[in-house]
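Shown here: the complex without one of its protein chains, the others still in place.
Right, subunit A next:
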Amino acid sequence: MSLLRVEGLSKAYDGVRAVHDVTLDVQEGEVRALIGPNGAGKTTLVGMIAGRSFPDAGRIIFDGRDITRLPAHRRTRLGMAYTFQITSIFAGLAVTENVALAARPLLPRTEVRPAVRAALARAGLQEQADMRAGDLSYGHQRLLEIAMGLVQAPRLLILDEPTQGLSEGEIAEFKALVRDLAGQTTILLIEHNMDVVMALAGRVTVLSAGEVLMTGTPAEVRADPGVQAAYLGMP
């Protein structure tokens, strides 16, 4: 059954169509990639799914429930976690405190500590646990973002360009991490790096100029002439 369903979602900024009539179905347990050239409306779309902004038209249904107008913090409590495209951690606080802040709204008090430790271990950040988050390397800050998503044990994890700015080695670790999660958690992956998309996604949705161009397996998408044209700017 579909965990997330987006129906006819539209949003315009000052008359400019950012997202237009997008319909999308994400099945429980699936790793779905969302790709598209710059300005295709990916971030606007996931912003509406996560509750950072509200659509002009259309509906968002999560786990059978209409959440179109629900504020972001309530969506988190329903089991949706979102990691920011531009690293958005609590730079002045310790790494553990960052993860604990993510855990507290969802877990009983006694479970916070072990859950934080487990999430840090999963993201490979145990050694950095006591550091100030702002002092972490960029790659580690990205991993901290993911650890903050993991600790919430979400049903839907939205990763907004998670590999942006990561080194090859870090990307390999990230892939392993997502493969490890696949099956337990539904993942919506917004990604520029095609290797990552091809390696991880079960299905890929391509956005172009705010509309869905196609949805298919990575191989189908790669072979599609329309997708190639959208990316390369050819007719």
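Assume a residue touches a chain if its C-beta (ideal position, glycine included) is under 8 Å from a C-beta of that chain, and two chains touch if they have at least 3 such contacts; residues count from 1.
The rule is short, and it goes like this: contacts and distances are computed from a predicted model.
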_Candidate names "Aspartyl/glutamyl-tRNA(Asn/Gln) amidotransferase subunit C", "Branched-chain amino acid ABC transporter permease", "Sporulation protein" or "Oxidoreductase"; UniProt protein name, chain not shown_ = "Branched-chain amino acid ABC transporter permease"
*Among A:Arg52, A:Arg117, A:Lys175 or A:Arg222, the residue in touch with the chain that has been omitted*: A:Arg52
*Check the options A:Gly8, A:Gly92 or A:Gly183 and report the residue that touches the missing chain.*
A:Gly92
*Decide which residue listed in A:Thr76, A:Thr185 or A:Thr205 touches the omitted chain of the complex.*
A:Thr76
_Residues of subunit A in contact with the chain not shown_ = 50-52, 71-73, 76-77, 82, 84, 88-93, 97, 100-102, 104-106, 109, 148, 152
